[in-house]
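Take this structure, written in structure tokens, and hold onto it; I'll ask about it next.
Every protein chain of the complex appears in place save one, which is left out.
Note that the chains are named A and B in the order they appear, and that numbering of residues resets to 1 at the start of each chain.
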Amino acid sequence: MTETISGHRGLEMDEPLIFELDSPGQSGVDLPAPPAVKSRLGAVKPRGAIGLPGLSEPEVVRHYTRLSRKNYAIDAGFYPLGSCTMKHNPRLNERMARLPGFADLHPLQPLATVQGALELIDTLADWLKSLTGMAAVAMTPAAGAHGEMCGMMAIRAAHDHHGGPPRKRVLVPESAHGTNPATAAALGFTVEAIPATEDGRVDLAALKAKLGFDVAAVMLTNPNTCGLFERDILAIAEAVHQAGAYLYCDGANFNAIVGRVRPADLGVDAMHINLHKTFSTPHGGGGPGSGPVVFSKALAPFVPLPQVVDDGGDFHLAEARDDDDGTALAYGRMKAFHGQIGMFVRALTYSLSHGADGLRQASADAVLSANYVLAKLKGDLNAPFEGPCMHEALFDDKSLKGTGVTTLDLAKALIDEGFHPMTVYFPLVVHGAMLIEPTESESKRAIDQFIATMKGLVARAKGGEAEWFHASPRLAPRRRLDETAAARKPVLKWVKA
Amino acid sequence: MRYLPLTEADRGAMLAEIGVASVDDLYKDVPAAARLAGPIAGLPGHRGELEVERALSAMAAKNVAAGSVPNFLGGGAYRHHVPATVDSMIQRGEFLTSYTPYQPEISQGTLQYLFEFQSQVALLTGMEVANASMYDGATACAEAVMMANRVTKRSRALLAGNVHPHYRDTTATLARFTGFEADAGPPDPSGRESLVDRIDETVSCVVVQTPDVFGHVHDLTALSAACKAKGALLIAVVTEAVSLGLLTPPGAMGADIVAAEGQSLGNPLNFGGPHLGLFAVREKLVRQMPGRLVGQTTDADGRRGWVLTLSTREQHIRREKATSNICTNSGLCALAFTIHLTLLGEAGFTRLAQLNHAKAVQLAEKLGDIHGVRLLNDSFFNEFTLRLPRRANKVVNKLAKRGILAGVPAPRLFPDTDGLSDLLVVAATECTSEADMDALCRGLGEVL
Partner (left out) sequence: MSRIKFTKDHEWIRVEDGIGVVGITEYAQHALGDIVFVELPDLGKDVTQGGNAAVVESVKAASEVYAPVGGEVTAINAELAEEPARVNTDPLGTGWFFKLRIANPAELDGLMDSDAYQTYLERLA
């Protein structure tokens, strides 16, 4: 059965750049004339013309509305982007984040005037500690990769503090997300890859062979990037700890297991949590994110500043190292101020809405939906690893061999069917990877529709319609774009003709 | 559970299709000893929208919103009026709930506004290329220093004493862990520190902020020449983006990299985050720049379109050789920034900057008349520093009790530095009314 859903068609107007809509002197904001005063700018000259375009408010509204319609979004349809977790973004989160009592707080207000905000940070911190079983949490990192940096810095700080021989090596599985080796390398560690077993997990024997007293940490993603749970995690943690190293867990896939197992019970020492993946803060086209890091007791003293301290319901901020606050070994700031508070409000709103029971059910539904996709599609596409999977189903391009249709072609054809493509060519350990993450937010009807479409497309590929695929997408606001030309002669801003 | 569409019947049918009896069977790879039998104890169960709204509103009600009282706080975050259009537009689901634009055919909306954003930031800063944003100004500053180290193959950064302390701290954190030297002088409330004589051939970059953390405005021309003579890069930090509507931009004064905070346009204070890092460089440095970049190209039908480009600098391709480990930026904050700036346009943005400066001048004049209060600045944009006859912390706390947010006491910014206890950093914006100014003057008169 080939089910075809119309993609983007009609109603879409091409929209020029704001610079091409310029009416010189026009403005969409009415401001009073500045009072006449004697300038106090000092020796620096006032600047001349800047070159910004002028538009009225209606033109601005239309411009951005038209641009918005050229975007796919989770609000508009199924977005099975594996490892990215495009789940529903509740609007209550948005309303709460906009309460003036949160959004309109200056970060340097006297602490007596922001007790509720500090309580909010502390409450979310408690949720994160309870859900992970961990001893401490660093709330300030601005995103997952930033959290990874924070966690690995704490590991460095702990090793430095305890002394002993220098630990220069960090072990990372081949299948890891690119940020893991990038983070470790940025911190001066030598990165070594751990090979995988036939069944897509870390090779425990190979890991043990690489472990030694010069290893600072092992960075593991669990569930891993193939969507599989690392069965040997307890043995891995034990081996890591025996070598005096720490186990860093990339928490990108925490959403599969929240409420089902606590990372602390798996021997994890540090793990960042991408609030957008597990706690439904919006992706916003690429941020802002938030990446709190939970720490085991061993690493708790090395949480960066600032930290919220609860003195029996009276909250204060530890902004300098202080024995009384237990921050004597804390390291310095990761960013300005106290963290991504706007994201914290959304994450706490989501946690309170779901409750402990709902979060547990959400994980189960995400895993159930992924396994359902795996079961329904494994006759059409090749699944390189035995199930059950966790929250995402992985396929390779073996079934497409000889058809002339690549993973990319299949992805682009999905666009014309009204779906956002799955993650493609990641993880790198699988040839022509397709990583499908339905999340808990999709109805069975939506998942069935996607499955039917995938089956139809694979049938067309096997039926010899390669040319049709190569020309996809046809119905999107743009067809395939020339990335080579963009990179060879970069045009990175508007230039007056 | 309103966010979960699967019914019990759906779940049963799906389990049957998979061929397992229960969801627990799907978790069989999790070590049995670690598996939880039920919801985690000590956390509440699910609640309806009304109950959640009440709980969050109760927390919010314990805070004093900056806009509800006379407010003079700056120090790297500024309360400006954000037009209603901005928030309405950024809440469109097509912007709010889309991912990083990896599939350009169905992400042209995001890509085009980021291209416009890059163009606007390049114009504001007077630089040739800007990226699609960073986490915030402080991380942009730290990344700029790392970039300068790569470009010059040197590892010693010189930071002015009056660079925002959080920016200095963030840079120092990276310095400690990635192995470079961040040499920062003590804060100088007089604003007269000169770095020219301290630049030598070992220095990768000089980081200077204008207007600085005490509000002083700096001409960077001489410093830029001194940097060039020694092969160092000049990094200019700007924490108040509105100042770029009135002051000669860093690019025109010879800066090689601009690292700025863009919160002032389009974004609320958010108690410090999320904010918006701006990052702009000279064209010849573009391949060493961190962060995402959008570039113009054409599609298969020859129509103009946009894509993420030069992505080989990024971690998902270079892995351990990436220019930075950053993945996410501040997409939606960048959208708010660009919408606000588009609404303002050249005329509006220039007027906004003039208005901010004029308000600050008025405020400075009024405060200068108070007995015992001394203005330290010869120059300022919309923020300046006062020397009070008493400890600024105490004064601010007393005024807070009277419903006035009087400014930032210098010790709050520099908790580890002595000798700043009587300094208060005060800001005014277009939101500051005559009545607000009078309230502050009256309040100070009473508590001093």
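Here is the rule we go by: contacts are C-beta pairs under 8 Å (C-beta built on N, C-alpha and C of every residue); 3 or more make two chains touch, one makes a residue touch a chain.
Every value quoted in this text rests on a predicted model; they were computed, and no experiment measured them.
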Missing chain: touched chains present in the view: A, B
Touching residue (missing chain; options A:Ser23, A:Ser39, A:Gln242 or A:Thr484): A:Thr484
Contacting the left-out chain in the complete assembly, out of B:His81, B:Arg198 or B:Arg287: B:Arg287
Options B:Ser88, B:Ser194 or B:Thr312, residue touching the unrepresented chain: B:Thr312
Missing-chain contacts mapped onto subunit A: 483-484, 487-488
Chain not shown, touching residues in subunit B: 287, 311-312, 317-318, 321
